[in-house]
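On to chain A.
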Amino acid sequence: MISYFQDYVTIGAVLGFGLFLVVLLLGVASVLRPNKPYAEKLQTYECGVDPVGTGWSQTYVRYYIFGLLFVIFDVEAVFIFPWAINLEKLGYFGLIEMFVFIFILLIGLIYAIRKDVLKWES
Partner candidate 1 sequence: MKNFRPKVPGFLIGIKIVIVNMLKTLSPFHSKPNVNYPFEKEKLAPRARGVIALDQEACTSCMLCARQCPDWCIYIEGHKELQPPSKPGGRQRSRAVLDRFDIDYALCMYCGICVEVCPFDALFWSPEYEYSEFNMGDMLHDKERLDDWLQTVPDPEGLES
Partner candidate 2 sequence: MTEVLIKVGLLAGAALTGAITFTIMDVKGASWMQRRPGPLHVGLRGFIFPVAEILKFIQKEDIIPTEVDRPVFKWAPAYVMVSCVALFAVVPLSPTLVVADLELGVFFALAISSLGTIGVLTAGWSSANKYSLMGGLRAAGQLIAYELPLILAVVGVVIQAETMSLVGIVEKQIEWGVPFVVGGQIVGFLIFMVAATAEMMRVPFDMPIGESELTMGFMTEYSGIRFLIFYISEYMNMFILCAIASTLFLGGYHVPLLPTEWVNFYGPIVLLTKTAILGFILVAIRWSQPRFREDQLQNLAWKILIPASLVNILVTAIMKVGF
């Protein structure tokens, strides 16, 4: 097995181990634990009173905007990494390229801040 696969097989084993740990814990617990459900026990917890309304209704659009910002900058990070390890080779040219790239995205961030999408009280 070439070392490339060796590494990832190990990683796979580690992931498998994580899953195994979860399954093991769940398995042992399912054998040991008592299981006595009844209607009141299974009721949604709401500080001790009857749940009012539906729990999963509307949320803030704001979170969506955070998500959007995150996606955009995450993509940016994807491009930064290959650049970062090649910086020596790319030299000033690479530097300027990345400057432009980051600058353009910073405009986006500044736009977002200016538009007050990060502010909560409106």
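Candidate entries met the following condition: all candidates are chains of the complex that A comes from, given by their letters.
Note that in this section contacts are C-beta pairs under 8 Å (C-beta built on N, C-alpha and C of every residue); 3 or more make two chains touch, one makes a residue touch a chain; residues count from 1.
All values reported here derive from a predicted model rather than from experimental measurement.
J.: Tell me which of 1 or 2 touches chain A in this complex.
T.: 2
J.: Which bits of chain A are touching candidate 2 when the two form their complex?
T.: Against candidate 2, chain A makes touches at 6-11, 13-15, 17-19, 21-22, 25-26, 28-30, 32-37, 39, 41-47, 51, 55-56, 59-60, 63, 66-67, 69-70, 73-74, 77, 80-81, 84-85, 87-88, 91-92, 94-95, 98-99, 102, 106, 109, 112-113, 118-121.
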